[in-house]
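See structure below.
Missing here: one protein chain of the complex. Every other protein chain is in place.
Up next, chain A:
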Amino acid sequence: MGGTSSKLPKDLLSEYQELTFLTKQEILMAHKIFSELQDRENGPYSSRVSMEKIHTLPELKSNPFRKRICHVFSTSDMKDGSLSFEDFLDLLSAFSDSATLEIKSHYAFRIFDFDDDGTLDARDLEKLVNSLTGETDDTRLTGEEMRQLISNILEESDIDKDGTVNLSEFQHVISRSPDFVSSFKIVL
């Protein structure tokens, strides 16, 4: 595959359908968009698209977690958050309509896990809240509020009381939420 051949090979397409929650149309759409992004890439041609280019997509433009999303789904060796087409498909699959709660919560956890250490600790939560409230001063929580909020969160979700939220705790909390599955979606 790649940008030079504008069409996806048929067997690859069927394999992608097998491996993702996407339909054929969606994969083709994703391929089109990805090829466009690739074409816009200045500099030497590569099968990857840099994070900045990915962020120009309208679907991700205003998402406060866009950097995290790219980092989580990138398989790049350089850790620059660049995505290959397969990474891109992975991303879309996890955010698609029909993806299971399990896979969605797994990726959500990794997105929220800012320092990639496998647990959500107080610092992760702070970053998370900050990116939710935006960077302007008037919307930002004060230190006191932040502390209160984080302690509230930990009190609820940290079942084993080790001061962090791990994946299974996170999935436990998320699975009860009525609207996580409907809001953890990105549609091209």
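One rule holds in what follows: contacts are C-beta pairs under 8 Å (C-beta built on N, C-alpha and C of every residue); 3 or more make two chains touch, one makes a residue touch a chain; residues count from 1.
Just so it is clear, contacts and distances are computed from a predicted model.
When the unshown chain is looked up in UniProt, the name that turns up among "Aminotransferase class I/classII large domain-containing protein", "UDP-arabinopyranose mutase", "Serine/threonine-protein phosphatase 2A 55 kDa regulatory subunit B" or "Transmembrane channel-like protein" is "Transmembrane channel-like protein". The residue from A:D39, A:E52 or A:D162 that touches the chain not shown here is A:D162. Think of the hidden chain as still there; on chain A it touches residues 1-2, 4-5, 7, 9-11, 14-21, 23-25, 58-65, 73-77, 79, 86-87, 89-90, 93-95, 100, 102-103, 106-109, 112, 116-119, 125, 128-129, 132-134, 139-141, 145, 148-149, 152-153, 156-157, 159-160, 162, 166-170, 172-174, 176-180, 182-187.
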